[in-house]
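Up next, chain A:
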Amino acid sequence: MTTALIAVPLVAALVVWLLPLPGRAAGVLALLTALAEVVLWVIVVAGFDFGQGLQLQDRHSWFTDLGVSYHVGFFGYSLWLAGLTVVVSTAAIGYALRANRERGRAYHGLLLFLMGAIVGVFTAQDLLLFYVFFEAMLIPIYVLIGVWGGPRRVRATATFVIYTMAGSLLMLAAIVVFGLSQGTFSLVDSGTSSNEWVFLGFLAAFAVKAPIFPFHGWLVDAYRESPPEVAAILSGVVSKAAVYGLVRIVLAKFPEPVDDFQVVILAFAAVGLVYGSLLAFRAPDIRSVTAYSSMAQMGLITLGLFSLTDLGVNGAIVQSVAHGLVSATLFLLAGMVETRTGTSAFAGLGGMARGRPALATVLMTTGIVALAVPGSVAFAGEFLILAGVYGAGWGWAAVGAGAIVLAAMYMLRLISAVLHRAGGSDVHDDAPDLRPLELALVVPLIGLLLFLSAWPALISERV
Partner candidate 1 sequence: MANVLVWAIWILAAGGCLGSGLAVITFRNPFFSALALIGNLGSLAVLFLLASAEFVAAAQVLVYAGAVMVMFLFVIAYLGDRREAPLAGGPSWMSLAALVAAAALLVEIVVVIGLKAGDALSDEASVNQAFGSPGEIGRLFLTDHLLAFEITSIVLLIAAVGGVVLGTRSRAEDEEELARARA
Partner candidate 2 sequence: MRGPDVSWYLIVSAILFSIGTAGVLLRRSPLIVLLSLEIMLNSANLALISFARLHGNHDGQIFALAVMAVAASEVVVGLGLIVAIARKQLDLDVDRLRVLRG
Partner candidate 3 sequence: MITTPKVDWLALSPTLALLGASGVALLGSVLVPWWGRRAFTAFAAFAGFVTAGVLAAIVFDRSAESRLLIAESFTRDRLGALAAIIIAGAGALTVLVSWGENRRDHAGEYYALLAAAGAGMAFFVTAGNLMTLFLGLEWFSIALYILCALDTHRETSLEAGLKYLIVGGFGSAVLLFGSALVYGATGELGFSQIAAVGDTENVLLLAGLAMLIAGLGFKSSAAPFHMWTPDVYEGAPTSVTGFMAAATKVAALVLTLRILVVAFPDQEHLWTIAIAVLACVSLAVSNLAALVQRNVKRLLAYSSVSHAGFMLIAVAANSALGGRALLYYLIPYGAVSIGAFAVVAARERELAAPVTLDNLGGMGWERPFLGAAMWVFMLGAMGMPLTGGLLGKFYVFSAAYEAGLWWLIVAGVIATAISLYYYLGVIRALYMRPAAELKPALVGGSPPRDPLLQSAVFISLVVTVGSFFFVQPLIDLARDAAGGLPF
(Lines give C-alpha, C1' and ligand atoms only; values in the text may rest on other atoms or scores of the structure.)
Protein backbone atom coordinates (compact mmCIF):
# COMPACT_ATOMS: atom_id res chain seq x y z
CA MET A 1 0.00 0.00 0.00
CA THR A 2 2.74 2.39 0.95
CA THR A 3 4.64 1.48 -2.15
CA ALA A 4 1.56 2.07 -4.21
CA LEU A 5 1.26 5.52 -2.74
CA ILE A 6 4.80 6.25 -3.82
CA ALA A 7 4.68 4.47 -7.10
CA VAL A 8 1.40 5.70 -8.52
CA PRO A 9 2.61 9.23 -9.18
CA LEU A 10 6.01 8.06 -10.32
CA VAL A 11 4.54 5.66 -12.81
CA ALA A 12 2.07 8.27 -13.93
CA ALA A 13 4.96 10.65 -14.42
CA LEU A 14 6.64 8.17 -16.71
CA VAL A 15 3.42 7.64 -18.61
CA VAL A 16 2.92 11.36 -19.01
CA TRP A 17 6.46 11.77 -20.25
CA LEU A 18 6.41 8.91 -22.65
CA LEU A 19 2.93 9.07 -24.13
CA PRO A 20 2.71 11.65 -26.87
CA LEU A 21 -0.30 13.39 -25.40
CA PRO A 22 -1.18 17.02 -25.91
CA GLY A 23 -0.23 19.18 -22.94
CA ARG A 24 -3.79 19.56 -21.70
CA ALA A 25 -4.48 15.88 -21.79
CA ALA A 26 -1.28 15.26 -19.89
CA GLY A 27 -2.50 17.73 -17.31
CA VAL A 28 -5.84 16.02 -17.02
CA LEU A 29 -4.15 12.68 -16.64
CA ALA A 30 -1.91 14.12 -13.99
CA LEU A 31 -4.83 15.60 -12.15
CA LEU A 32 -6.73 12.34 -12.25
CA THR A 33 -3.70 10.54 -10.92
CA ALA A 34 -3.38 13.06 -8.16
CA LEU A 35 -7.01 12.65 -7.24
CA ALA A 36 -6.59 8.89 -7.25
CA GLU A 37 -3.63 9.41 -4.97
CA VAL A 38 -5.80 11.40 -2.60
CA VAL A 39 -8.34 8.61 -2.58
CA LEU A 40 -5.58 6.12 -1.97
CA TRP A 41 -4.38 8.17 0.93
CA VAL A 42 -7.84 8.33 2.41
CA ILE A 43 -8.04 4.56 2.16
CA VAL A 44 -4.74 4.30 3.96
CA VAL A 45 -5.89 6.60 6.70
CA ALA A 46 -9.14 4.74 7.08
CA GLY A 47 -7.30 1.51 7.67
CA PHE A 48 -4.62 3.00 9.86
CA ASP A 49 -4.35 2.13 13.49
CA PHE A 50 -2.92 5.18 15.17
CA GLY A 51 -0.91 4.45 18.20
CA GLN A 52 0.53 1.28 16.77
CA GLY A 53 3.75 2.81 15.49
CA LEU A 54 5.13 1.86 12.15
CA GLN A 55 2.61 0.24 9.84
CA LEU A 56 2.00 -0.72 6.24
CA GLN A 57 5.60 -1.65 5.86
CA ASP A 58 7.18 -2.82 2.67
CA ARG A 59 10.68 -4.12 2.90
CA HIS A 60 12.95 -5.52 0.25
CA SER A 61 16.66 -5.83 0.41
CA TRP A 62 18.40 -3.45 -1.92
CA PHE A 63 21.97 -4.39 -1.33
CA THR A 64 23.03 -6.59 1.46
CA ASP A 65 26.69 -5.95 2.05
CA LEU A 66 26.02 -2.59 3.64
CA GLY A 67 22.59 -3.51 4.91
CA VAL A 68 20.56 -1.18 2.76
CA SER A 69 17.01 -1.97 1.88
CA TYR A 70 13.96 -0.51 0.30
CA HIS A 71 11.91 -0.07 3.42
CA VAL A 72 8.89 2.14 3.62
CA GLY A 73 6.09 2.49 6.09
CA PHE A 74 3.91 4.94 7.87
CA PHE A 75 3.99 6.47 11.29
CA GLY A 76 1.10 8.61 12.31
CA TYR A 77 2.95 11.79 11.57
CA SER A 78 4.26 10.54 8.25
CA LEU A 79 0.71 9.81 7.30
CA TRP A 80 -0.31 13.38 7.96
CA LEU A 81 2.64 14.77 6.14
CA ALA A 82 1.96 12.47 3.22
CA GLY A 83 -1.63 13.62 3.23
CA LEU A 84 -0.47 17.18 3.13
CA THR A 85 1.69 16.25 0.19
CA VAL A 86 -1.00 14.65 -1.89
CA VAL A 87 -3.49 17.37 -1.20
CA VAL A 88 -1.19 20.25 -1.94
CA SER A 89 0.27 18.53 -4.96
CA THR A 90 -3.17 17.88 -6.31
CA ALA A 91 -4.05 21.53 -5.96
CA ALA A 92 -0.77 22.46 -7.59
CA ILE A 93 -1.40 20.16 -10.52
CA GLY A 94 -4.83 21.62 -10.85
CA TYR A 95 -3.36 25.07 -10.86
CA ALA A 96 -0.84 24.12 -13.49
CA LEU A 97 -3.56 22.62 -15.61
CA ARG A 98 -5.59 25.75 -15.38
CA ALA A 99 -2.60 27.96 -16.05
CA ASN A 100 -2.06 25.78 -19.12
CA ARG A 101 1.69 25.64 -18.77
CA GLU A 102 3.78 25.40 -21.86
CA ARG A 103 5.21 21.96 -22.49
CA GLY A 104 2.51 20.43 -20.39
CA ARG A 105 3.78 16.89 -20.60
CA ALA A 106 7.10 17.73 -19.13
CA TYR A 107 5.59 19.99 -16.56
CA HIS A 108 2.95 17.66 -15.28
CA GLY A 109 5.26 14.73 -15.34
CA LEU A 110 7.68 16.63 -13.17
CA LEU A 111 4.96 17.58 -10.75
CA LEU A 112 3.89 13.98 -10.44
CA PHE A 113 7.44 12.87 -9.99
CA LEU A 114 7.90 15.45 -7.27
CA MET A 115 4.78 14.24 -5.55
CA GLY A 116 5.97 10.65 -5.53
CA ALA A 117 9.38 11.64 -4.28
CA ILE A 118 7.97 13.64 -1.41
CA VAL A 119 5.66 10.85 -0.35
CA GLY A 120 8.74 8.67 -0.49
CA VAL A 121 10.58 10.99 1.86
CA PHE A 122 7.80 10.82 4.38
CA THR A 123 7.67 7.06 4.36
CA ALA A 124 11.32 6.08 4.06
CA GLN A 125 12.52 3.86 6.86
CA ASP A 126 16.00 3.35 5.53
CA LEU A 127 18.55 6.10 5.68
CA LEU A 128 19.84 5.71 2.18
CA LEU A 129 16.36 5.43 0.80
CA PHE A 130 15.49 8.56 2.68
CA TYR A 131 18.43 10.29 1.12
CA VAL A 132 17.40 9.06 -2.28
CA PHE A 133 13.94 10.49 -2.01
CA PHE A 134 15.23 13.59 -0.31
CA GLU A 135 17.48 14.32 -3.24
CA ALA A 136 15.04 13.10 -5.83
CA MET A 137 12.78 15.94 -4.81
CA LEU A 138 15.38 18.38 -5.99
CA ILE A 139 15.50 17.10 -9.54
CA PRO A 140 12.03 18.13 -10.61
CA ILE A 141 12.10 21.27 -8.52
CA TYR A 142 15.22 22.43 -10.24
CA VAL A 143 13.69 22.09 -13.66
CA LEU A 144 10.29 23.33 -12.66
CA ILE A 145 11.71 26.56 -11.38
CA GLY A 146 14.49 26.81 -13.86
CA VAL A 147 12.32 26.41 -16.91
CA TRP A 148 8.99 27.83 -15.93
CA GLY A 149 10.09 30.32 -13.31
CA GLY A 150 10.40 34.07 -13.22
CA PRO A 151 13.04 36.26 -14.82
CA ARG A 152 15.73 35.60 -12.23
CA ARG A 153 15.03 31.91 -12.10
CA VAL A 154 18.41 30.69 -13.21
CA ARG A 155 20.21 32.30 -10.35
CA ALA A 156 17.49 31.33 -7.94
CA THR A 157 17.62 27.68 -8.90
CA ALA A 158 21.36 27.46 -8.81
CA THR A 159 21.43 28.97 -5.35
CA PHE A 160 18.61 26.79 -4.19
CA VAL A 161 19.98 23.52 -5.41
CA ILE A 162 23.54 24.10 -4.40
CA TYR A 163 22.53 25.34 -0.99
CA THR A 164 20.27 22.42 -0.29
CA MET A 165 22.63 19.92 -1.80
CA ALA A 166 25.48 21.19 0.30
CA GLY A 167 23.35 20.42 3.30
CA SER A 168 22.19 17.07 2.10
CA LEU A 169 25.66 15.98 1.06
CA LEU A 170 26.76 16.53 4.61
CA MET A 171 23.85 14.33 5.48
CA LEU A 172 25.10 11.72 3.06
CA ALA A 173 28.41 11.74 4.86
CA ALA A 174 26.57 11.46 8.14
CA ILE A 175 24.45 8.62 6.79
CA VAL A 176 27.55 6.74 5.76
CA VAL A 177 29.15 7.14 9.13
CA PHE A 178 25.99 6.38 11.05
CA GLY A 179 25.00 3.42 8.95
CA LEU A 180 28.40 1.80 8.95
CA SER A 181 28.90 2.31 12.63
CA GLN A 182 25.48 0.80 13.29
CA GLY A 183 25.94 -1.99 10.82
CA THR A 184 22.65 -1.20 9.17
CA PHE A 185 21.05 1.69 7.42
CA SER A 186 17.61 0.73 8.56
CA LEU A 187 15.98 3.33 10.72
CA VAL A 188 14.04 0.63 12.42
CA ASP A 189 16.90 -1.65 13.28
CA SER A 190 19.56 0.87 14.14
CA GLY A 191 20.15 2.08 17.63
CA THR A 192 21.03 5.52 18.84
CA SER A 193 24.28 7.32 18.46
CA SER A 194 26.04 9.98 20.43
CA ASN A 195 28.34 11.11 17.68
CA GLU A 196 28.00 14.85 17.51
CA TRP A 197 29.50 15.25 14.07
CA VAL A 198 27.08 12.83 12.56
CA PHE A 199 24.30 14.58 14.35
CA LEU A 200 25.43 17.89 12.93
CA GLY A 201 25.60 16.41 9.48
CA PHE A 202 21.98 15.44 9.60
CA LEU A 203 21.07 18.69 11.18
CA ALA A 204 22.78 20.62 8.41
CA ALA A 205 20.60 19.05 5.76
CA PHE A 206 17.42 19.73 7.59
CA ALA A 207 18.47 23.20 8.65
CA VAL A 208 18.93 24.12 5.03
CA LYS A 209 15.82 22.42 3.85
CA ALA A 210 13.57 23.93 6.48
CA PRO A 211 15.27 26.54 6.41
CA ILE A 212 16.49 27.50 9.83
CA PHE A 213 18.30 30.77 10.28
CA PRO A 214 20.94 31.47 8.96
CA PHE A 215 20.68 28.84 6.23
CA HIS A 216 17.89 30.51 4.35
CA GLY A 217 19.91 32.26 1.69
CA TRP A 218 18.11 30.35 -1.05
CA LEU A 219 14.69 30.94 0.31
CA VAL A 220 13.35 34.18 -1.02
CA ASP A 221 14.68 33.94 -4.52
CA ALA A 222 13.41 30.42 -4.92
CA TYR A 223 9.96 31.24 -3.65
CA ARG A 224 9.77 34.41 -5.66
CA GLU A 225 10.93 33.00 -8.95
CA SER A 226 9.00 29.73 -8.89
CA PRO A 227 5.75 29.23 -10.67
CA PRO A 228 3.14 29.72 -7.96
CA GLU A 229 2.15 26.09 -7.77
CA VAL A 230 5.77 25.04 -7.39
CA ALA A 231 6.29 27.62 -4.71
CA ALA A 232 3.23 26.18 -3.05
CA ILE A 233 4.70 22.71 -3.00
CA LEU A 234 8.10 24.01 -2.08
CA SER A 235 7.09 25.97 0.94
CA GLY A 236 4.10 23.89 1.85
CA VAL A 237 5.45 20.42 1.52
CA VAL A 238 9.10 20.19 0.67
CA SER A 239 10.14 22.12 3.71
CA LYS A 240 8.30 19.53 5.76
CA ALA A 241 10.81 16.95 4.68
CA ALA A 242 13.02 18.65 7.21
CA VAL A 243 10.39 18.11 9.85
CA TYR A 244 10.18 14.44 9.06
CA GLY A 245 13.94 14.17 9.09
CA LEU A 246 14.22 15.90 12.41
CA VAL A 247 11.58 13.71 13.98
CA ARG A 248 12.50 10.42 12.44
CA ILE A 249 16.26 10.72 12.47
CA VAL A 250 17.62 13.52 14.58
CA LEU A 251 15.31 13.25 17.55
CA ALA A 252 15.01 9.50 17.38
CA LYS A 253 18.61 8.55 16.81
CA PHE A 254 20.63 11.20 18.59
CA PRO A 255 19.17 11.66 22.04
CA GLU A 256 22.41 12.74 23.64
CA PRO A 257 23.56 15.30 21.09
CA VAL A 258 20.03 16.61 20.92
CA ASP A 259 20.17 17.18 24.63
CA ASP A 260 23.54 18.86 24.40
CA PHE A 261 22.62 21.08 21.51
CA GLN A 262 19.05 21.76 22.51
CA VAL A 263 19.65 25.29 23.67
CA VAL A 264 21.72 26.19 20.63
CA ILE A 265 19.12 24.87 18.24
CA LEU A 266 16.31 26.51 20.10
CA ALA A 267 18.23 29.75 19.93
CA PHE A 268 18.67 29.48 16.18
CA ALA A 269 15.05 28.53 15.74
CA ALA A 270 13.92 31.45 17.84
CA VAL A 271 16.18 33.84 16.00
CA GLY A 272 14.81 32.51 12.75
CA LEU A 273 11.29 32.96 13.99
CA VAL A 274 11.80 36.56 14.96
CA TYR A 275 14.07 37.34 12.06
CA GLY A 276 11.73 35.90 9.49
CA SER A 277 8.80 37.71 11.02
CA LEU A 278 10.61 41.01 11.04
CA LEU A 279 11.72 40.69 7.46
CA ALA A 280 8.28 39.61 6.40
CA PHE A 281 7.00 42.74 8.01
CA ARG A 282 8.87 44.92 5.55
CA ALA A 283 9.02 42.62 2.54
CA PRO A 284 7.82 44.24 -0.64
CA ASP A 285 5.59 41.61 -2.22
CA ILE A 286 3.21 38.79 -1.44
CA ARG A 287 5.69 36.09 -2.16
CA SER A 288 8.48 37.54 -0.08
CA VAL A 289 6.16 37.94 2.85
CA THR A 290 5.01 34.37 2.49
CA ALA A 291 8.58 33.23 2.06
CA TYR A 292 9.85 34.91 5.18
CA SER A 293 6.78 33.87 7.04
CA SER A 294 7.51 30.29 6.02
CA MET A 295 10.95 30.69 7.42
CA ALA A 296 9.49 32.03 10.64
CA GLN A 297 7.03 29.17 10.79
CA MET A 298 9.76 26.62 10.27
CA GLY A 299 11.62 28.25 13.11
CA LEU A 300 8.54 27.82 15.21
CA ILE A 301 8.15 24.20 14.22
CA THR A 302 11.77 23.62 15.09
CA LEU A 303 11.17 25.19 18.46
CA GLY A 304 8.39 22.71 18.97
CA LEU A 305 10.44 19.72 17.93
CA PHE A 306 13.39 20.65 20.06
CA SER A 307 11.27 21.41 23.05
CA LEU A 308 11.52 17.63 23.41
CA THR A 309 8.06 17.48 24.87
CA ASP A 310 4.93 15.72 23.66
CA LEU A 311 3.22 19.03 23.41
CA GLY A 312 5.90 20.59 21.31
CA VAL A 313 6.41 17.68 18.95
CA ASN A 314 2.73 17.06 18.38
CA GLY A 315 2.22 20.75 17.95
CA ALA A 316 4.99 20.82 15.41
CA ILE A 317 3.22 18.18 13.35
CA VAL A 318 -0.07 20.01 13.56
CA GLN A 319 1.68 23.19 12.62
CA SER A 320 3.47 21.51 9.74
CA VAL A 321 0.20 20.46 8.23
CA ALA A 322 -1.40 23.80 8.95
CA HIS A 323 1.46 25.80 7.57
CA GLY A 324 1.68 23.54 4.56
CA LEU A 325 -1.90 24.16 3.65
CA VAL A 326 -1.75 27.84 4.46
CA SER A 327 1.35 28.66 2.58
CA ALA A 328 0.35 26.57 -0.40
CA THR A 329 -2.93 28.40 -0.55
CA LEU A 330 -1.21 31.73 -0.20
CA PHE A 331 1.15 30.99 -3.04
CA LEU A 332 -1.65 29.81 -5.27
CA LEU A 333 -3.53 32.96 -4.45
CA ALA A 334 -0.44 35.02 -5.10
CA GLY A 335 -0.34 33.36 -8.49
CA MET A 336 -3.94 34.22 -9.12
CA VAL A 337 -3.34 37.81 -8.13
CA GLU A 338 -0.31 37.89 -10.39
CA THR A 339 -2.22 36.62 -13.38
CA ARG A 340 -4.65 39.46 -12.86
CA THR A 341 -2.26 42.25 -12.18
CA GLY A 342 1.06 41.07 -13.47
CA THR A 343 2.73 41.73 -10.17
CA SER A 344 2.78 40.64 -6.60
CA ALA A 345 4.49 43.78 -5.37
CA PHE A 346 2.44 45.68 -2.85
CA ALA A 347 3.36 48.94 -4.49
CA GLY A 348 1.06 48.18 -7.39
CA LEU A 349 -1.65 46.34 -5.52
CA GLY A 350 -4.55 47.36 -3.35
CA GLY A 351 -8.28 47.60 -3.32
CA MET A 352 -8.81 44.19 -4.82
CA ALA A 353 -11.58 43.40 -2.41
CA ARG A 354 -13.84 45.90 -4.06
CA GLY A 355 -16.05 43.94 -6.42
CA ARG A 356 -14.14 40.69 -5.96
CA PRO A 357 -15.84 39.07 -3.01
CA ALA A 358 -14.55 35.58 -3.69
CA LEU A 359 -10.93 36.64 -3.88
CA ALA A 360 -11.35 38.79 -0.82
CA THR A 361 -13.01 36.08 1.19
CA VAL A 362 -10.54 33.43 0.24
CA LEU A 363 -7.46 35.54 0.77
CA MET A 364 -8.80 36.93 3.98
CA THR A 365 -9.63 33.52 5.35
CA THR A 366 -6.24 32.14 4.46
CA GLY A 367 -4.46 35.14 5.85
CA ILE A 368 -6.39 34.90 9.05
CA VAL A 369 -5.50 31.29 9.50
CA ALA A 370 -1.93 32.15 8.60
CA LEU A 371 -1.65 34.64 11.38
CA ALA A 372 -2.90 31.94 13.71
CA VAL A 373 -5.98 33.62 14.95
CA PRO A 374 -7.14 31.66 17.98
CA GLY A 375 -9.43 28.89 16.95
CA SER A 376 -7.56 28.18 13.76
CA VAL A 377 -5.55 25.04 13.27
CA ALA A 378 -2.45 27.17 13.01
CA PHE A 379 -3.26 28.54 16.41
CA ALA A 380 -3.70 25.05 17.75
CA GLY A 381 -0.29 24.15 16.42
CA GLU A 382 1.38 27.24 17.72
CA PHE A 383 -0.28 26.90 21.06
CA LEU A 384 0.97 23.37 21.51
CA ILE A 385 4.42 24.29 20.29
CA LEU A 386 4.77 27.22 22.59
CA ALA A 387 3.24 25.34 25.46
CA GLY A 388 5.77 22.64 24.78
CA VAL A 389 8.72 24.92 24.47
CA TYR A 390 7.67 26.65 27.64
CA GLY A 391 8.74 23.47 29.29
CA ALA A 392 12.23 24.00 27.91
CA GLY A 393 12.34 27.53 29.25
CA TRP A 394 9.83 30.30 29.59
CA GLY A 395 11.94 32.65 27.50
CA TRP A 396 11.43 30.58 24.37
CA ALA A 397 7.71 30.72 24.78
CA ALA A 398 7.85 34.46 25.38
CA VAL A 399 9.82 34.97 22.18
CA GLY A 400 7.38 32.77 20.35
CA ALA A 401 4.43 34.65 21.71
CA GLY A 402 6.04 37.88 20.63
CA ALA A 403 6.46 36.44 17.18
CA ILE A 404 2.76 35.74 17.08
CA VAL A 405 2.17 39.44 17.41
CA LEU A 406 4.63 40.08 14.63
CA ALA A 407 2.87 37.48 12.51
CA ALA A 408 -0.32 39.40 12.96
CA MET A 409 1.43 42.55 11.84
CA TYR A 410 2.88 41.20 8.62
CA MET A 411 -0.07 39.12 7.64
CA LEU A 412 -2.48 41.98 8.14
CA ARG A 413 -0.16 44.16 6.14
CA LEU A 414 -0.31 41.63 3.33
CA ILE A 415 -4.08 41.39 3.41
CA SER A 416 -4.54 45.11 3.49
CA ALA A 417 -1.99 45.80 0.82
CA VAL A 418 -3.72 43.46 -1.57
CA LEU A 419 -7.34 43.84 -0.72
CA HIS A 420 -7.84 47.13 0.95
CA ARG A 421 -7.52 50.83 0.42
CA ALA A 422 -7.85 52.43 -2.97
CA GLY A 423 -7.15 50.42 -6.09
CA GLY A 424 -3.45 49.95 -6.80
CA SER A 425 -1.83 51.12 -9.98
CA ASP A 426 -1.64 47.61 -11.38
CA VAL A 427 -5.16 46.66 -10.42
CA HIS A 428 -7.46 47.31 -13.32
CA ASP A 429 -11.12 47.55 -12.72
CA ASP A 430 -11.83 44.77 -15.14
CA ALA A 431 -9.47 42.38 -13.41
CA PRO A 432 -11.95 39.62 -12.68
CA ASP A 433 -12.83 37.93 -9.46
CA LEU A 434 -11.71 34.35 -8.92
CA ARG A 435 -13.21 31.99 -11.45
CA PRO A 436 -15.07 28.91 -10.32
CA LEU A 437 -12.19 26.71 -11.42
CA GLU A 438 -9.76 28.73 -9.39
CA LEU A 439 -12.05 28.54 -6.45
CA ALA A 440 -12.23 24.82 -6.93
CA LEU A 441 -8.47 24.76 -6.32
CA VAL A 442 -8.24 26.84 -3.20
CA VAL A 443 -11.57 26.26 -1.55
CA PRO A 444 -10.84 22.62 -0.76
CA LEU A 445 -7.57 23.68 0.82
CA ILE A 446 -9.32 26.30 2.86
CA GLY A 447 -12.07 23.86 3.66
CA LEU A 448 -9.47 21.52 5.05
CA LEU A 449 -8.01 24.30 7.10
CA LEU A 450 -11.40 25.11 8.55
CA PHE A 451 -12.15 21.47 9.19
CA LEU A 452 -8.87 21.05 10.99
CA SER A 453 -9.56 24.24 12.87
CA ALA A 454 -12.70 22.66 14.21
CA TRP A 455 -10.83 19.53 15.12
CA PRO A 456 -7.08 19.95 15.42
CA ALA A 457 -6.98 17.03 17.80
CA LEU A 458 -7.52 14.84 14.79
CA ILE A 459 -3.85 15.30 14.13
CA SER A 460 -2.45 16.26 17.48
CA GLU A 461 -3.83 13.16 19.14
CA ARG A 462 -2.68 10.86 16.38
CA VAL A 463 0.95 11.62 15.82
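Methods note: contacts are C-beta pairs under 8 Å (C-beta built on N, C-alpha and C of every residue); 3 or more make two chains touch, one makes a residue touch a chain; residues count from 1.
Regarding candidate selection, all candidates are chains of the complex that A comes from, given by their letters.
As the structure is a prediction and not an experimental result, all values here were calculated from the model.
Only one entry among 1, 2 or 3 touches chain A in this complex, and that entry is 3. Considering their complex, residues 17, 61-66, 68, 103, 128, 131-133, 135-136, 138-139, 142-143, 146-147, 153-154, 157-158, 161-162, 165-166, 169-170, 172-173, 176-177, 179-180 of chain A touch candidate 3.
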